[in-house]
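Complex shown without one protein chain; remaining protein chains in place.
Just so it is clear, A and B label the chains in written order, and each chain counts residues from 1 on its own.
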Amino acid sequence: MSNRLFGPLDPAPDAGWQDAPARKGFLTDTSICIGCKACEVACKEWNAIPEDGLSLLGSSYDNTGSLGASTWRHVAFIEQPMASTRATRPSVPVDLGMPSVGLRDAPQDPTSEQATSAQATDAQATDAQATTGKADFRWLMSSDVCKHCTHAACLDVCPTGSLFRTEFGTVVVQDDICNGCGYCVPACPFGVIERRTDDAARVDGSGLRTIVNKVKRVDKVPEKRVRDKNVGIAQKCTLCYDRLSAGNTPACAQACPTQSIQFGDVDELRERAQVRMEQLHAQGVPEARLYGADPGDGIGGAGAMFLLLDEPEVYGLPPDPVVTTKDLAAMWRKAGLAALAMLGGAAVSFLGGRS
Amino acid sequence: MDARKSFLSWPVMRQLTGTDRLGRGAAAKSAHTSALTARTETADRVVQSVCPYCAVGCGQRVFVKDGKVVQIEGDPDSPISRGRLCPKGSASEQLVNSPGRQTAMLYRRPFGTDWEPLDLETATDMVADRIIASRTAGWQDVDQNGRALRRTMGFAALGGATLDNEENYLIKKLFTALGAIQIENQARI
Partner (left out) sequence: MAECHPVGFQWVMEAKARGARIIHIDPRFTRTSALADQHVPLRAGSDIVFLGGIVNYILTNESYFRDYVVAYTNAATLVSDDFQDVDDLDGVFSGYDPETGTYDSTSWAYKGAAEQAAAANGEAAASDSDDGGGDDIESDESQASGHELGGRGASHEGAAQVHRDETLENPHCVFQVLKRHYTRYTPEMVERMCGVSQDDFLAVCEAVTVNSGRERTTAWVYSVGWTQHSVGVQYIRGAAIIQLLLGNMGRPGGGILALRGHASIQGSTDIPTLFNILPGYLPMPKAAEHDSLKEYLSTISSDTQKGFWTEARAYTVSLLKAWWGDAATADNEYCFDYLPRLSGDHGTYQTTMAMVDGLVEGYFLLGQNPAVGSAHGRMQRLGMSHLKWLVVRDFNLIESATFWKDGPEIATGELRTQDIGTEVFFFPAASHVEKDGTFTQTQRMLQWHHQAVEPPGDARSELHFFYTLGKKIRQRLAASADERDRPVLDLTWDYGVQGVDGGEEPSADAVLREINGWHLTGEDHSGRGDLLSSFIEMKPDGSTAGGCWIYSGVYAGGVNHAASRKPGQEQSWVAPEWGWAWPANRRLLYNRASADPQGRPWSKRKAYVWWDESSGKWTGHDVPDFPATKDPAYRPEPGTAGPAGLAGDDPFIMQADGKGWLFAPTGLLDGPMPAHYEPQESPVRNPFYSQQANPTRQVFKRKDNPSNPSGDRPGTDVFPFVFTTYRLTEHHTAGGMSRWSPYLAELQPEFFCEVSPELARERGLENAGWATIVTARTAIEARVLVTERIRPLVIDGRQIHQIGLPYHWGVGGGGAIVSGDSANDLLGLTLDPNVHIQESKASTCDIQPGRRPTGPALLRFVEEYRSRAGITVETSNVLRNEPASDNTPSSKPEGRAHE
């Protein structure tokens, strides 16, 4: 048992689980994602997550925006003209409000890796265009989720033990323990975990529902909505811990119509991802790449990995995430007192929380 | 709650005595977490159903506990859908259990400005009376050349594409016997 905070390891045994089952995780193959958002709904429905805002974001078909306390699966939509389109369509003066669109904003330095990949793609697209009329435009979709890092900074900084490593190697918030301190929020290198805010503001005093952005009064239909649960505490994907314990597939993966979201043993998924990537390369999709599949990366590899069709930034993912607690052990040696104080604080908040 | 006993079962204590010295795994698991059980496991029964949205006909499994639907998810046995559901199908439980669902009969009287309550039996009686009256008002025995029409143009219906075959059968049968011909549904739209 190493209890290491960096480098490859099997997280469940490392966290004291004896006879732990094989580590479980997701492989999200974005090359077959149809952007239907079944994952978002199935997740919410299973986990009873409240609705998360009713604004049109003007960002393609994405009105969810990002992962957060009340969104544990988020499908990103990236509208991406290939370079050949730029030649045939006039320049566009309107702001499309997209997340940064890779190829259009790609650096023009021909020595950069990204530009090279873009050129390769262009050549591919142009060739294909001439022979088969292949589209000169892409609409990328990808369902994002908590990465269930091998080295999970959220867990490392959690003073209460609310965030813990399960026997499946996943990282789960225990609602009954979390005191809402929020240390985990900035610790996450992906911006996944968040505290849930109070939803009460959405119901006015008369019991009538007010619609965000619309200010629309409705008939005298009583506001039957219960106050959202778990307000104030940290929330994120649990990889459906309760379903896993019962031997079931997480809700999102079960619903996914095209099996873009695949659930299974992380080791097996990693192999599958490699095979799929090589298959795509052979089919003339050189831009296919894996994300979170390398145990040698800054988080020791993710439990939820991705097959992407462009740079991670295009999907809103950090290109090279590093566990923010990489140096925590060294810091502890220098700041043992502070750590003790943190523990004391934890005890106080427990007692407060349970009174 | 006995604070002392509770204190001894705290993760902190378990962490100091167990294999999880950093308290990030087994030692940190709370009693609440240990008690978590998937509601698919505790359901009284599972009922096979079909998604009510589009016409693909995906299989659904409906989990029922204490007379309430607690979960609806894809049926892996279905050769059509293989257990998968789209966002609408995945929202079926909310369709059924939506807190905003209107489950009480409502009535708006002519020229009225708001809904009023009405009991179901009375409402059904009122509708039966109105059908008979409007049937008579719109009745056509013969056309201008004296050929049989035997119908009423007094009332009409729209809907059926979301209903069961058995329901459509009764609607068509009853309306046709009443002489009502203006029965339509989404298939015309």
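For the reader, a short list of remarks on this structure follows.
We take it that a contact is a pair of C-beta atoms (placed from the backbone, for glycine too) under 8 Å apart; a residue touches a chain by one contact, two chains touch by 3 or more.
The structure presented is a predicted model; accordingly, all values stated were derived computationally and were not measured.
Looking at chain A, the residues touching the absent chain are 32, 34-38, 40-41, 44-45, 50-58, 60-61, 63-64, 79, 81, 85, 89-90, 92-97, 130-135, 137-141, 209, 211, 213-214, 216, 218-219, 221, 257-259. Residue positions on chain B in contact with the hidden chain: 45, 47-60, 62, 64, 67-69, 72, 76-82, 84-92, 94-96, 98, 100-111, 113-115, 118, 120, 123-134, 137-141, 143-145, 147-174, 176-189, in rising order.
Definition applied: only the chains that are shown with their structure count from here on.
Remark: chain A and chain B have CA centroids separated by 32 Å (rounded to whole angstrom). On the chain A side of its complex with chain B, the touching residues are 1, 3, 12, 14-18, 36-38, 40-42, 45-46, 155-156, 161-167, 172, 174-177, 219-221, 224-226, 240-243, 245-246, 248, 251, 254-257, 259, 343, 346-347, 350-351, 354. Taken in their complex, chain B has these residues touching chain A: 1, 3, 6, 10-12, 15, 18-33, 36-41, 71, 73-74, 83-91, 93-94, 99-100, 102, 114-115.
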